[in-house]
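Step one of this worksheet: look at the structure below.
Excluded from the complex is one protein chain; the other protein chains are retained at their positions.
Labels A and B are assigned to the chains in the order they are written; within every chain, residues are numbered from 1.
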Amino acid sequence: MKKPVNYSGRRKFLKNLSIFAVGSLALSGCGPVTMKEFLQKNFRTLSKKEKDDIIKDLEKKYTAKYGKEFHVTDEPAAGGVEFGYALDLSRCVGCRRCVYACVKENNQSRDPQIHYIQVLQMEKEKGIDFAHSDVHYNPELVPEEGYFYVPVQCQQCRNPQCTEVCPVKATWQEPDGIVVVDYNWCIGCRYCMAACPYGARHFNWGEPTIPADEINPETHYLGNRPRMKGVVEKCTFCIKRVRNGKYPACVEVCPVGARKFGNLLDPDSEIRYILANKRVLVLKQELNTQPRFYYFFGV
Amino acid sequence: MKCYLKTKLKIEYLLFLSVCFLIIGCNDTTEAYKLGQIEKINPGSKSYLKHEEIAVSPPPFTDGVFPCNDCHAFRKPNAVRRKLEWHEDITDMFNHDSENRWCLDCHDLIKRDSLRLASGKLLDFKESYKLCGQCHGDKLRDWEVGVHGRRTGDWNGKKQYYLCVSCHNPHSPKFKPLKPEAPPFREDAEIK
Partner (left out) sequence: MNFFRFVNGSFKIITKGSASYYAWVTFLILLTVWGGFGYANQLAHGLIITHMRDSVSWGFYIGNFTFLVGVAAASVMLVIPAYVYHWKPIKEIVIFGELLAICAVIMCLCFIVVDIGNPLRFWHMLPGIGILNFPSSLLSWDFFVLNSYFILNLIIVVYLLYCHFYKKEYKVSFVMPLVLLSIPLAIGIHTVTAFLFNALPGRPFWNSALLAPRFLASAFCSGPAILLILFQILRKITKFEIKDEAIWTIAELMVYAMFIYLFFTVAELFKEFYSGTENILYWKYLLFGIGENHEIVIYSWSSIIMGSIAFLLFLIPGTRKNFLTLNIGAVLIYGSVYIEKGIALIVPGFTPDTLGQIYVYTPSITEVRTAVMIFSSGFLLFTFLSKIAIAIVFEDYCIDDISTKKREEKVGKIPVAM
């Protein structure tokens, strides 16, 4: 026979669920979450001093964990800049160099595996048809006869559905157009993943693992700093690099030069030249997401 | 016959070596072409090439093949189209409108260390893109503005361009197939 106390505990459990969840989590020791980290506010409501404090703590923590001198910045968007991206479908050969350059630059988890870029192999006869595409193609050599390749990553929409649906404003669009996630504020409900029409958002289903010798210690708070279990992450056009004037990692590595990047507000930029002189398309234009990621045919 | 060939080769080899030694120190063309050295592209009057800090990669010569004059200075120029006894690797692979064209459509007969436009104007190897642009004008235009070809560096400043020949072998320009990197994990396979 159970004791009354037991019942009362159950009832409390059901009635004060959030409290119970907090308590049981703390007890089960599901992660070394410090009180300070637990109480940390949304990044956008932090003062300069609070940000600096948090960043210093993070640098210390990461340096200790990975045995490398870590740098975390919170470099804000520069004025007069709106990033745009264009991908030449007539050039891409589907070699996936971009996928792994991205993984390395952005410290994505190796196991469980997270790839920001999905390269879809499509049949030339069918055109852009997701239903008949394949991400798992693995021939000896690419490109394969009769196929073309459509790499898909975050489209950095002007009208992003993912940020709209987030119940806690943990993800937002920066002034330079990059959609970012505050990993310390995300509750992991994955509503943004259901909302994203491009499969661009990825969840840390388990504790992310990155070999210490492959870690990239130059990081941005809203980008490639190491993430924790249970949060959503995504492509940020390599925010750490592009806010320092560098090309994103995927642009630089592309052996066929299919990837183009630049400032949409600069009339002399490569990206503006493409918009003016090539015929571009965006994926799923009927959804009115208005991507800043264009596809074009360079030939 | 066999013996004769052998000695001929030997002599040529010796000559080549001695010339090489002579050139080191006085010829800075080789220096400039060393990998990692960057050449400024001349934007000329084209307004869309606003960024001055654009650099192109050095021409990707096979080791020891340049300057050409090291060997060709000792050979009699011959403008007749024929099967070469030398440069077998190039003649074997040659696939660049090979029915209608051969070496001297791009290389100068006399000034071996230069390329030659159809007009007869001589070009440095560093400017080989202009030669390519004679036929592939649309590609050249795209390349100049950064739309054709690979770029590295700063999206808003110093950029490095790669010459056409960095990606396309000029003697067989079709881009060669690559081995793809590993496909993503099959998650349902892992669960089943």
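One rule holds in what follows: a contact is a pair of C-beta atoms (placed from the backbone, for glycine too) under 8 Å apart; a residue touches a chain by one contact, two chains touch by 3 or more.
These numbers were taken from a predicted model, which means no experiment stands behind them.
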Key: Which residue of A:I55, A:A77 or A:V165 touches the chain not shown here   = A:V165
Remark   = Among listed residues A:H132, A:R158 or A:R279, the absent chain is touched only by A:H132
Ask   = So which of A:W185, A:F261 or A:F296 would be touching the chain we can't see?
value = A:W185
Message = In the whole complex, not just what's shown, which of A:P139, A:G230 or A:P255 touches the removed chain?
response = A:G230
Request  = With the missing chain put back, which residues of chain A would touch it? List them for me.
outcome  = 1-2, 4, 6-8, 10-11, 13-15, 17-18, 21-22, 24-26, 28, 30, 33, 38, 42, 45, 112, 114, 118, 120, 129-135, 152, 161, 164-170, 185-191, 193-199, 201-207, 229-232, 284, 287-288
Query = Please identify, in ascending order, the residues of chain B that touch the omitted chain?
reply = 187-188, 191
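Just so it is clear, only the chains that are shown with their structure count from here on.
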Centre distance in Å when chain A and chain B are each reduced to the mean of their C-alpha atoms = 39
Ask   = Quick one: in the complex, what on chain B touches chain A?
value = 48, 50-51, 142, 145-157, 162, 167, 175, 177-186
Task = Would you mind writing out the residues of chain A in touch with chain B in their complex?
result = 88, 93-97, 99-100, 113, 115, 118, 135-143, 242, 245-247, 251-252, 254-257, 260-263, 266, 268-270, 273-274, 277-278, 298
